[in-house]
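Every protein chain of the complex appears in place save one, which is left out.
By letter and in written order, the chains are A and B; residue numbering begins at 1 in each of them.
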Amino acid sequence: MESLFLQQVVNGLIVGSVYSLIAVGLTMIFGVMRISNFAHGDFSMVGAYIAVFLLAWVPGWMGWVGSLLAAAAGVGLLGILVERGVFRPLLTRWTDLDQIMVSIGLFILMENLAQLFFGATPRTLSDPFGGVTVNMGLVSTSAMRLLCFAMAMVIIIVLEVYLNRARMGVAIQATAQNRTAAQLMGININLIYAVTFALGSALAGLGGVLYGTLFAIYPTMGAIPTLKAFVVTILGGMGNIRGAIFSGFILGVAETLGGTYISMEYKHAIGFVIIILVLLIIPNGLFGRSEK
Amino acid sequence: MALLALALCLGLTLAAPAGAAEPIKVGIVGPFTGSLAHNASEMKKGMMLALDQINGQGGVNGRPLELIFGDTSCKPANGVAAAKKLLSRDKVLVLGGGYCSSVNIATSEVANAEKTPVVVAIAISPTITNRGLKYVFRTSPNSPMFLQGINNWLAEVKKPKTVAFFMENSDYGRDGQKIWEAQCKKIGAKVLDSFYFEIGDTDFTTQISKLKQLKPDVTFNIASTTEAALIQKQAKELNFVTQWIGVGGQFTQAYFKMTGPVSEFAMGSSLEPTKAMKDPVTAAFVKAYQKKYPGSRPGIFSSQGYDNLMVIADALKRAGKLSGNLAKDRDKVRDALKATDLKLSQGAIKFGPDGQVFTVYPSVVQVQLKNCQPDTYIIYPASRAAAKYLEPTPWSKRQCK
Partner (left out) sequence: MRLLQTQKVTKYFGGLCALKEVSFNLEQGEVMGLIGPNGAGKTTLINIISGAFHPSQGKVVYHGRDISRLKAHQINVLGIARTFQVVRIFKRLTVLENVLTAMVDRSKEGPWKLVWGSFFKRVCAFKQDPEACATAEGLLASVGLLRYRDEQAENLPYAMAKRLEIARALATRPKLLLLDEPSSGLNPAEQNEQIKIIRQINEQGVTILIIEHVMKVIMDISHRLIVLHYGEKIAEGTPKEVYSDPLVVEAYLGGEAHA
């Protein structure tokens, strides 16, 4: 006997894990640098294309694992370049609105460059499991989906440990909580910015590979992850990393259950309804704390 | 290209080799410039093949056919100007060709006012033939007829007891659903539920999980390439088996690249002549086409262009000797057109009282595997079928990966 409810919860958790991963990068960058990066999902798109080309070159397991590493490194590097070249000059000089417009410009630029270089034809990543499905009685899913879920969890846990145990992690948290004070503790905030943006972008890249593995890869694919990541970030409290992790799963499950028991047509609207409710009732997000 | 366009605009005539007899002039409109120029050129290539065959066999009643082209650029105003020029200056006996519904709605009205028969080759809007215009014919199916083949197959072969809809949330998806819903009512199939998705969606697991609970015999799925392919993949991941039926436009190279063998058993419809090689007339057309244009495959538009001119030539032949009085001759051709009964590359051609062909509709295709490579094969109607219909099997029984 299969359970629709459990099946939908599993579906939601799987897609939610990828939402979390991508949103954590976004919320980290926001928390530390106060940048709302509307091109965040396009960093995921770049990561996904890195996987496309690497898998074409080295198929199978090696290629897939290599894709994750290459996407993290490649997109992280791209993040450093973008931070240095685009965002850092804006941090002190321009207003929030300028920063948002620039990131939207970046998003349009990246989409169009991708269209130019990669073409509009959608691609999928070949599944190293060869499409094995897993039927666990109450629910069924594919081995690849489970692996994506597991991979997202591993990355999230490693990140949690890094941010809470490593010196750099503490420095990042301190900078997020009080930029000026951190600087006066001898923390080089330009270095923190570069590392944060690289780390956040690398997470987007990793999320992109997983998202591309679950779904499809095309130049405009970044829009949905960006949107979902913003929903998750607002739900979790802007800049709150743990909040983003939990909210990603909450959004994933809320979408599938809402789609099942309320209305399929409003599946995408559910995230926004939750946001509106949260902002009305707890303006700092489900896990947010008011911060000055 | 620019020169060609210029020549077309000036109404460059493409005459048969000079014979003793005076040629019969036929006007052909189409968007020979602009974004649809490629498709129009496909249509023209089909027509040129037909012209070769007609004039090669001595023309029509001893007189060669002459085609005069008018460019519409897919703009109604340009179409009207081109049609008026063909009708009054070139004094063509009949108007063929056409592409773009909006243009043909206008040009057919112009021709009808001039009491000149017009045979529309390519356009799907029902409006063209439902206004009661007496001189208007169409050799291509209109939009409701695009699902005719599938409807017939559902009634005669599949006879599903339960169906579900999983449609793109657009006019395209909702209009298609209306047509299929009506057919389901007629054949007594129960509609279990309807789900919709937005264009650009990538995660369909929620809807597929629900469909899996419903277990419909047939799931109608109007979706474009990317969404359709993702739905197939995710259905496999969730271990859901159904008979998927779409329109058929999704079955592109990109689609098969994305799905691989996962798309096996999915169905749609197709007008592609190369799929219908079992039909001897279609096969002969494909062969002749490839001989005239080595290295190219005739597509839908070439086939529709070919049939269009063949219908016109046949009517001219049956109209018999022309009097030289343009108005009288045009009426004669119109009467001959009404009695058309042909078998051409798209299938049988007969016009209803409204001038709409009612015998041509897309064949039903199914994705089947040969050496684990997916491709579509016509499975219905039997006269054109290249393969037998296969019931979808459980995922665990499928060999190809």
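Definition applied: contacts are C-beta pairs under 8 Å (C-beta built on N, C-alpha and C of every residue); 3 or more make two chains touch, one makes a residue touch a chain.
This structure is a prediction, so every number in the text was calculated from the model and none was measured.
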{"item": "Contacts of the hidden chain among displayed chains", "value": "A"}
{"item": "Absent-chain contact - pick from A:Val9, A:Leu68, A:Leu125 or A:Ala174", "value": "A:Ala174"}
{"item": "Residues of chain A in contact with the chain not shown", "value": "162, 164-171, 173-174, 177-178, 180-189, 191, 195, 289, 291"}
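Simple rule for what comes next: only the chains that are shown with their structure count from here on.
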{"item": "In the complex with chain A, residue positions of chain B that touch it", "value": "169, 195-198, 200-203, 205-207, 209-210, 212-213, 225-226, 229-230, 233, 236-239, 254, 257-258, 262, 395, 401"}
{"item": "For the chain A and chain B complex, residues of the former touching the latter", "value": "2, 4, 7-8, 11, 14-15, 121-124, 130-131, 133, 135, 140-142, 144-145, 211, 214-216, 218, 220-221, 223-224, 255-256, 259-260, 264-265, 267-268"}
